[in-house]
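With one protein chain removed, the remaining protein chains of the complex are shown where they sit.
Going in written order, the chains are labelled A, B and C, and every chain counts its residues from 1.
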């Protein structure tokens, strides 16, 4: 297929020949399905996708995608992806990572990629546990949990991944859910359309070590009342009957009628409202937001890098071996 | 001196016998002076101080303090301090670090120490440059700066250290200035009194590689109008005549009269207002806040760890070698 | 319930090797562990080899999802779980396919025919049903049995769903084997009661399945013989069946208690080292503090911080994690504080084969740091020996004020053996080199104990000893920063000699077999058992072979060169490409022969014996 035509794909075009090796019932299956569906609609020739992961159950993801894939080492996927994107900005670079991979060992690379605003998309499968190493607590585990490394209950306070991303200056911050495929696809499409770094937290169920960790948010019974979907420019309403709303005050969030609900703005100078929303209210039992927390445009690093290289090259002329060897103060001996 | 008496110290009691090796005029001298003064007033026996640093100009700090000191490796001081504090909670643990040490190579350890809320105090000397390695740009350098590694101008967007700290959930976040010693001492005393992790950004002038980086904020001429000192429970007023105020709205910050100024609250459930303030307004030319951005009480990790150990020990009895060797299912061969 | 009277003849065996193989969800590790514990309490010597997939729960029935547990029980002193197996329990086609080649001709093959449906066969990539192969009957003592049906029948009326009921089929298989090998059901019954005490329905079903297995074996005509493996003649003492990782954790705790220190273990989970963290985190009442760090660098540096603050800092990981700790270990060398660094090796390079074993981090342990940063290295030889090796590491770290590397591997860490528990009085004394306020006058943080060259441990909080340490070169005695050329050379030599002096504290090298002869088989680490087995067999064939097994791999024992010189040849089997052999060659200029193996699995004794015979032929 030539790269100028817009390719038309089906989901199955993104299914690789490798046997999928997650536990039966793992939330990763649903995400894989959603991503394969989403990729088929993005209009990108499939050889342009580079799917890059770290280590963890979630990080086996690239094997199952019929694209270029790189299952790297623990925590380093954002740094590797940065090199990929700078070296070859033509590629559509997606990072798959877990709460341990991204926020424990890989936290620094993640926040630096965020501040640099490279045009890469990071999907963090947050199951609040280390799956692959058999169930130790992670930096997103709810305190008190008994795990193999915390037989008397874990004590560390967890990160709020959305707050971390906002603090690091990510230009696109969103949250979605493994089993809510239409929502997931919508968010992926938005992330893809965003020019710059996109951070997507995906709540993911680990059936083996942390089953039902998000049931109170995503369970079929409760989710209408316990979730609010943030859409830029739309009022924050929720509930099965869309009968409730959220209102922002200078110091807090309040539950109100749909009519009084604040219109959600994902842009704005500071992301302070997203910062408030992602942490909830102390005074009211507000629902957990999913959807788009933040989206702002700011310069994309690899664009700037290439522009600088181009402008220097224009100014100095393309470097040749002759010029390289002849530069500086030289003298002849004969 | 017995550790039960409250010791009375002078600044000179904290001056070590090592020659100070910073460039003449470096902001680090003023900070050293301020810290030595502050330590003399904290009522802590001097052998209880452990001053721990990474690598950088700033990180030579421990050599000049007549306390226990540990000049470790690049970026790892918060992790080393965590081990110190858990192993020996009696110690008064202070970390000295730079913008490169803390936010570049050491970013991950810093944010994890913040979320864990160990009772350690981190002073980040932010000179927006790598001093020790001769002037490369750092993660806080203003874009466009020409440095040895960016001869055509740096491109990376910088971190806002206060925003990073808030995103990571630090329970105490403050900013002070190398040359404003009374303010610095006030902040250090507050940090010391705080039960938990304290993050203090200190704006520091590097005369050699980034001279005057903060002149527009801290310069004698301008500082009254370009700084606002955040004090919990006090209105946000500033100006030489204290004739201006800041007011928080649901989406922004406005300049107002002192009477209309919002009363600053450093606590509250989310830190969203601190998050807004540390980034400023897009619509108004607001001053740069120094002082206390955030202070909340939450459980201190080493307290919890020791409490858990104590409770398990109480329940199971103190482990002896006999018990250790006799545990599990055993059988005798004779 | 006690087992019924035998009606079939009982044949006494010296030993038997049994492998349970099935799907990851089939509970094979549990089954194997139960058989092991029962046999241990019965008095056999034994060794185990669990082998499970990297996936947590691979999809049911796949080839990569097969989980195996091998146990060898013996009435002799044994050291490895055995090469080929006498009994194979195959719970599904995938297990059959991946394990059948290891079954001895004439061995017993117990197959759960209930799982050989079309889908099952497909998942194992079988086009035809392998059970249709008539040669099975001829080659093996073939016992096909529908364990699914038998289990459902046994559990009938328990109120469990079919799915739940089928989960008990491993206990049925276990019951079958208990009967066949003349074992009592007691141990497992007690264990089930402990585990499912609060879920009576499940307890009942499991007990029924277990007993049904024994009944079927007794009543059916499937088994023609019963066997018994008499108790082994083990040295007197109290024993416990223990995995290497557990023994290692116990050794670390014991050593730290002997030194009267607080234990701090900073670690980041990684297969196969995580269990050390898990074990230690249960020892909270032993003055043990565990810290799950954000990564391996924080793990080791927090441990360094803990040692700085007066605890005994420790950290543990596997190969890739060790690589990440390299820079910080240089700091530990420079500041000369005690530190124990556990490396439970696995197959590499890079992520490699995380659940497979290898011994290929030796040179990383000895040389894998910038500049001259010497560090003693101790290696455990067997699961039980992990205890003693850990104590040795603690002893060296504390006595000599130095970081110490403690090498184990996946095979040792997960394998188990009966471990004779030492009496408290047998444990070595460990004395710290702490400075106190009384030393304040003219205190020199880099002065040295003349015997060990250890510097004093001056712990923050001690009045009068305030000083500064760090990663810059230190001035001799004062510890101040120094760029002086001669001082740098002197300090480099001091650090080197301090580590070399550790060798003065070893006992003489023990030779198994004659103290001189044609061939010395020299090993280190987890190859101990396989080599011992091979050398024993070689002895029984009258071959002139001896064994030396090096516990302290760095610095090497002072008498090692002399010991090697008494043999015509030295053979060095290693689960790597010849790393100890390289050290021996460079240290002693001896033409040692490397016998490398890098298959992610241990040597077998037969395999080594063949090499020995070849060399001596």
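Everything below uses one rule, namely that a residue touches a chain if its C-beta (ideal position, glycine included) is under 8 Å from a C-beta of that chain, and two chains touch if they have at least 3 such contacts.
All values reported here derive from a predicted model rather than from experimental measurement.
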item: Chains in view that touch the one left out, judged over the entire complex; value: A, B, C
item: Omitted-chain contact residue, chosen from A:35, A:57 or A:84; value: A:84
item: Sole contact to the chain not displayed, among B:75, B:169 or B:196; value: B:75
item: Full-complex contact with the absent chain, from C:113, C:238 or C:351; value: C:351
item: Residue of B:35, B:55 or B:261 in touch with the missing chain, whole complex considered; value: B:55
item: Residues in subunit B touching the chain absent from view; value: 19-24, 55, 57, 73-75, 104-105, 107, 130-134, 136-137, 139, 148-152, 156, 208-209
item: Contact footprint on subunit A, counting only the chain that is left out; value: 1, 3, 16, 18, 45-50, 52, 55, 62-63, 66-73, 76, 79-88, 90-91, 108-109, 112, 305, 308-309, 312-313, 315-322, 324-326, 328-334
item: Sites on subunit C contacted by the missing partner chain, in the whole complex; value: 53-54, 64, 318-324, 326-327, 330-331, 333-334, 345, 347-353, 355-356, 358, 360-361, 363-364, 366-373, 470-473, 483, 485-486, 488-489, 492, 495-496, 576-577, 582-583, 585-586, 589-591, 597-601
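Everything that follows uses one rule, which is that only the chains that are shown with their structure count from here on.
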item: Pair of chains joined by the greatest number of C-beta pairs in contact; value: B-C
item: Rounded Å distance, subunit A centre to subunit C centre (Cα mean); value: 39
item: For subunit A paired with subunit B, centre-to-centre distance based on mean C-alpha positions, whole Å; value: 29
item: Centre-to-centre distance between subunit C and subunit B (centres being mean Cα positions), rounded to whole Å; value: 44
item: Subunit A residues counted as touching two or more neighbouring chains; value: 104-105, 107, 139, 152, 156
item: Multi-chain contact sites of subunit C, meaning residues that touch two or more partners; value: 284, 294-295
